[in-house]
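Only a single protein chain was left out; the remaining protein chains are all shown in position.
Moving on to subunit A:
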């Protein structure tokens, strides 16, 4: 019995463990030290000192002002001819009811003359510009079937295309309001009675032609419904080569937009007179949409638009002004950094803020 007791108590003592210091060290719950757990990772802690702030403003102005100037020059370099024709191309007697005229069967040919104000280097882009046409209207943007455009086997995916989804139960390819309302005014340009060649090759995105619009997808039942929205497609040309459609299907982001019609690959000289034979087919009259023909060169920055240049100059100017103002303020009324007299508990009550 005694031996029994001794060993059992020894076992109990070992089990108790808490008294045993080596055990307790092993079981210690002390968090392992690391810079991460103690939130002491090496860190850079910048503070806004007057020097840094003034320098920042100076740097911004030094970058922005030249950029603004460059942008403005780029915009100024662009030669742009805009000819609004929606009103003028309707014979005076028909102007009281334009919609009736445009929906009627009369010949819509219209002759326009434009004068080149400045030398234009090729390539010269021919655009049509529509105003007040909401290609971003919710009803409109949703009314398309991207699957159908891409492959023949998906031609029945027309759920989204209503109300232009099928004719007599047969699916329309390409379906939807967007395709249905394809722009169909045409322009024939000539200079000195010589036809100016307007190339329509490569006006759409390459990615669209090659991957988005199928090479073996052909128009079907298109514009066969009760009312015709816009242009027709050539039946035996695959969609991937109908570039007007591809351009049109890239719906514009804003209600005033241009779409590429073609490219002129010869230079135009100052005061060249260009004669345009125009078929005014497209009905924008029911919603006061304006139509314009645009001939424009481009710069590296895009088309003619001074906004960015002005914006850059303004921001650069403001930054320069701020840099100046802060410098003066700093010189006139500096505050020593880390000055404890500014601490709320060191300020005289009432005299502080």
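Following the convention adopted for this analysis, a residue touches a chain if its C-beta (ideal position, glycine included) is under 8 Å from a C-beta of that chain, and two chains touch if they have at least 3 such contacts; residues count from 1.
Heads up, the rule we're going with is that contacts and distances are computed from a predicted model.
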| item | value |
| --- | --- |
| The complex's invisible chain, by UniProt name, from "Anamorsin homolog", "Gap junction protein", "Phospholipid-transporting ATPase" or "Proteasome subunit alpha type" | "Phospholipid-transporting ATPase" |
| From A:85, A:101 or A:133, residue that would touch the chain that is not displayed | A:133 |
| Sole residue of A:92, A:105 or A:227 that reaches the chain not shown, by the stated touch rule | A:227 |
| Candidates A:39, A:194 or A:216 - the one touching the absent chain | A:39 |
| Where the missing chain touches subunit A, by residue | 1, 4-13, 16, 19, 24, 27-33, 37-39, 41-48, 50, 53, 56, 60, 64, 67, 71, 99, 127, 129, 133-141, 144, 146-147, 150, 162-168, 177, 180-181, 205, 207-208, 211-212, 225-227, 229-230, 250-260, 283-284, 286-287, 300-303, 305, 307-308, 311-312, 315, 318-319, 322, 326, 333, 335, 337-340, 342-346, 349, 353 |
